[in-house]
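Every protein chain except one is present and positioned as in the full complex.
Note that the chains take the letters A and B in the order they are written out, and that residue 1 is the start of every chain.
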Amino acid sequence: MNTWSFYANLALNGLVEGLLIGLAALALNLVFAVGRFPNAATGDFMTVGAYAGFGAHYLGGNIVVQSGAAMLAGAAVGLLSYFAVFRKLAGRPMVAALLASIGLGFVYRSVVSLFAGHDPRFFPMGTVSAINIGGVRIRDTDVWLAGIALLCMAVALAVLHLTPVGRQMRAVADNAVLAQASGIRSRRVMFALWAMAGMITGVAGLMLGIRTAVSPELGWGMLLPAFAAAVVGGVGSPAGAILGGVMLGIAQELSTPWLGFSYKIALSFVALAVMLLVRPQGLFGQKEAVR
Amino acid sequence: MLGYLVALLILGGIYALLTISLDLQYGHTGLVNFGLVGFFAVGAYGSALVALAGYPIAVGFAVGICSAALLALPIGGLALRLRDDYFAIVTLGFSEVVRLVIVNEEWLTKGGLGLPGVPRPFAQLGVGGAEAAYLALVVACNVIVVLVIRRVVGSPFGRLLQAIRDNETTVVSLGKSPPGAKVRALVIGAAIAGLAGALYAHYITFVVPDQFLPIVTFYVWMAMILGGVGRLSGSLAGAAVLVLLLEGTRFVRDLVPSVLAVEMASIRLILIGLLLIVFVIYRPYGVFGSPSRQ
Partner (left out) sequence: MSAKCSLELQHVKKAWGGLQVLDDVSMTVSASAITGLIGPNGAGKSTLFGAISGNVPLDSGTIRFDNEVLDRLDACERARRGLLRTFQVPRPFANLSVRANLAVAVRDQPGESLSQVFFRPALVASREREIEARVGEVIDTLNLRSVADSQASQISGGQLKLLELGRLLMTEPRMILLDEPFAGVNPVLADELAERIRELNAGGLGFFIVEHDLGALSRLAATLFAMDNGALIAHGTPEEVLSDPHVRAAYVGAEDSRAAA
């Protein structure tokens, strides 16, 4: 294997991982823009989705069924979180929702751990695909996962730009006071928001679980990269979050020859810090008050 | 029984210092520090490493405190120009990076295996005597810190911190510069957290990265909210309740032996999470705080 295919493999791996980060970042971004706080339970939503998908797999479902289960579970925790907790914190300072989301994350993580045990569960690994171009290998599961991720993203962006409820979400993200004054029913927007964000994170969790392993700590490790991707892309730009995720994923993988696997998350932190210092609105976002 | 009580009090004293530290940073200055455990870890590892290298324990303490304080400077410089939510996530990231460095730089920290055999002071007093002496040390540290913080908070500097917490842009429009004061609050808080870390390391006598997970930061947040944000007495009370909760859950295990340690940890996490949620929703000023404070 020559250097080119070595790096190409890394980049491809990073691309798939980046799509995953991008999904999580997209959900984080949506809630940040419309709900106006960073949902620190995003990672734990992913964990729930992963377990649901694993359950579907355990019962014999194929990847489509697993994704469906992950989406349903994700939407369920998203809506539960909104109705039980976040709705009660509307109008309170952002710290309140942020702290509550931390608490929720703990609860979801531990409930999963109580019921499913602490040991990691493994999806069967896809065979190394026959697709092999000069040493560059692509796993067939990765192809499926990338496809599902891209489909999710396309649907999400379509909902945001082409449906009435999506337009309303964007209006609320732009100016909540004005949106309310012009009669947008926040109940419906919030329902759609949390269902959608939950579905997206559920799928992202399933993807992560398939690529690594399903354990209660699964999603927490994604929180920082997802946030970094959202900031790099620009809060307020859903497409930016996806691109940010992809860029971060590829950068993380390409850096492993020098940084090693263990410091991948440090790269997210550095990217986050640098972006906030140099260009707080991210690459594609609008100038919003970050300082 | 007495030995157990002493241990509880020592732990309570350590958490009290952490809560006071966070209360200075958030309760008085409005800094949403989600990375408190990072300073705690630096204090613990710093002191442990120095003591294990053969230097006197007091030197270890000094190094632990100073390292934590010094680390607050770049974090302050970076993060203080950020809004609450970004500051929170950046500080969270910081504490995770600290833990990552501890885990990976095995040549220094022995990585995930941790550092055993951290020397305990007062060894010449025998087992019971050493514990009591350590308790006295923890209490003394608490008394000193409380006195210092009271002086800080009651001074014009403390008044400026509270003004910054209440309305930073107004402070700027009066011709004053908040960043300097905020960095100082962060550094003092970090030093206190570092002290707590050193006390912890030399008490437990071994340090391991798993003792410095983000959950510890949120234990302290819960203690602060529970006890009452912005009040010293609240911080002490909150820390006491926290330790009772943490240790109380262990008693449950003794009563119901079929519950595994791992399950107990999960139940404890659920409890902390629920308490955090409930208090944030219904009593954000804590049990002892007053509603007019934010």
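The rule we apply is simple: contacts are C-beta pairs under 8 Å (C-beta built on N, C-alpha and C of every residue); 3 or more make two chains touch, one makes a residue touch a chain.
Since the structure is predicted, the reported quantities are computational estimates derived from the model, not experimental observations.
*Asks:* Can you list the shown chains that the hidden chain touches?
*Replies:* B
*Asks:* Which of these touches the unseen chain: B:L11, B:L137, B:L160 or B:L199?
*Replies:* Of all options in B:L11, B:L137, B:L160 or B:L199, contact with the hidden chain holds for B:L160.
*Asks:* For the chain left out of this view, which of B:Q124, B:S177 or B:S258 touches it?
*Replies:* Only one of B:Q124, B:S177 or B:S258 touches the chain omitted from view, namely B:S177.
*Asks:* Please give every residue of subunit B in contact with the chain that is not shown.
*Replies:* Residues touching the hidden chain, for subunit B, are 151-152, 155-157, 159-160, 162-163, 165-167, 169-177, 181, 184, 188, 230, 292-294.
What we mean here is this: only the chains that are shown with their structure count from here on.
*Asks:* Centroid of subunit A to centroid of subunit B, CA atoms only: how many Å?
*Replies:* Measuring from centre to centre gives 31 Å for this pair.
*Asks:* Please name which positions on subunit B make contact with subunit A in the complex.
*Replies:* 32, 34, 78, 81-86, 88-90, 92-94, 96-97, 100-101, 103-104, 215, 218, 221, 225, 262-263, 265-267, 269-270, 272-277, 280-281, 284, 294
*Asks:* What residues of subunit A sit close enough to touch subunit B in their complex?
*Replies:* 37-38, 40, 85, 88-89, 92-96, 98-100, 102-107, 109-111, 113-114, 118, 223-224, 227-228, 231, 260, 262-263, 265-266, 268-269, 272-273, 276-277, 289-291
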